[in-house]
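Let's look at chain A:
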Amino acid sequence: MSKKSGFLYSSIGKKIIMGLTGLFLIAFLLVHCFVNSLIFLNDGGLTFNVGAAFMATNWLIRFGEIVLFAGLILHIVQALVLTLDNKKARPIGYDQVNGAANSKWYSRSMGLLGTLLLIFLIIHLAHFWLKSRFTGLPGEDANGNENLYKVMQTTFTQMWVVILYCLSMISLAYHLMHGFQSAFQTLGLNHKKYTPLIKKIGLILSILIPFIFALMPLAMHFGLIL
Partner candidate 1 sequence: MASSPKLNAKIPEGTIENKWTKYRSTVHLVNPSNKRSLEVIVVGSGLAGASAAASLAEMGYKVKVLYFQDSPRRAHSIAAQGGVNAAKNYQNDGDSVYRLFYDTIKGGDYRAREANVHRLAEVSGAIIDQCVAQGVPFAREYGGTLSNRSFGGTQVQRTFYAAGQTGQQLLLGAYSALQRQVGMGAVQLLARHEMMDVVNIDGKCRGIIARDLVTGKLERHFGHAVLLCTGGYGNVFYLSTNAMGSNVTAIWKAHKKGAFFGNPCYTQIHPTCIPVSGDHQSKLTLMSESLRNDGRIWVPKKQNDTRKGTDIPEEERDYYLERRYPAFGNLVPRDVASRAAKERCDAGYGVGSSKMAVFLDFAANTERYGKIEASKQNIHNPSKEQIIKLGKDVIKEKYGNLFDMYKQITGEDPYEVPMRIYPAVHYTMGGLWVDYNLMTTIPGLYALGEANFSDHGANRLGASALMQGLADGYFVIPYTIGDYLAEEIRTKSIPTDNDAFAKAEAEVQDRITKLMGIRGTKSVDHFHKRLGKIMWDKCGMGRNKEGLTSAISEIQKIREEFWKDVRVPGDANEFNPELEKAHRVADFIELGELMCKDALHRDESCGGHFRDEYQTLEGEAMRDDENFAYVAAWEFKGEGNFELHKEELKYENIKIAARSYK
Partner candidate 2 sequence: MSHGNMNLTLKVWKQKNKNEKGRFETYMAKGISPDMSFLEMFDVVNEQLINEGKEPIAFDHDCREGICGMCSMYINGRPHGPKEGITTCQLHMRSFKDGDTIVVEPWRSAAFPVIKDLAVDRSSFDRIMASGGFVSVNTGNAKDANNILIPKDDADDAFNAAACIGCGACVAACKNSSAMLFVSAKVSQLALLPQGKIEAKARVLNMVKQMDEEGFGNCTNTGACEAECPKGISLENIARMNREYLSASLT
């Protein structure tokens, strides 16, 4: 037992937790992004609502949701622990730092980007998840499914929401850009042949996912899908 706790409390152990939860969250994003993309079928949200209903009622998914929240909380708590550790590791900072000379700004700003994403997440959850799970949705669609699509449409009529979502997706893009490949490095998966590939996939994912997400409020707001 002492060995196991040693691992979890070690710097590498903590980073591995960050990496694993991060990859897990990316996996969720992929699913989330796929389901939500159903709105682009432009069928008044009928297919989308089927997907949403499945996600809301399937017991496996509901269980997965708990794991997801646990993962998210672990990711956030671990980030806080690491940040505090790191503050302690350099009690007196530099007067001048030329970070641009040796690293990308977003790799140095994961905490800031993460915090922005957390704020977004709270608003985002309040917009949809809270309503879908607890306060209830306004009515059903033609198929008799709960009409989450309608909620989206309503929410995205407000300009500030659209702007907030788009900006947040930019944060997400940068967070993923470093996070994806960084997780592989932390897990020790660095190889002359495959690392360039991992980096490429990471770059594609970190642009594509947020881009598709950002399209949703934009498309709805400007009436490109009805």
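As a selection rule, all candidates are chains of the complex that A comes from, given by their letters.
The rule we apply is simple: a contact is a pair of C-beta atoms (placed from the backbone, for glycine too) under 8 Å apart; a residue touches a chain by one contact, two chains touch by 3 or more; residues count from 1.
The structure displayed is predicted, hence computed values, not measured ones.
Undergrad: Which of the candidates 1 or 2 touches chain A in this complex?
TA: Of the listed options 1 or 2, chain A touches just 2.
Undergrad: Which of the residues in chain A come into contact with candidate 2 in the complex?
TA: Residue positions touching the partner: 3-4, 6-7, 10-16, 82, 85-86, 88-99, 101-104, 107-108, 110, 178, 181-182, 185-190, 192.
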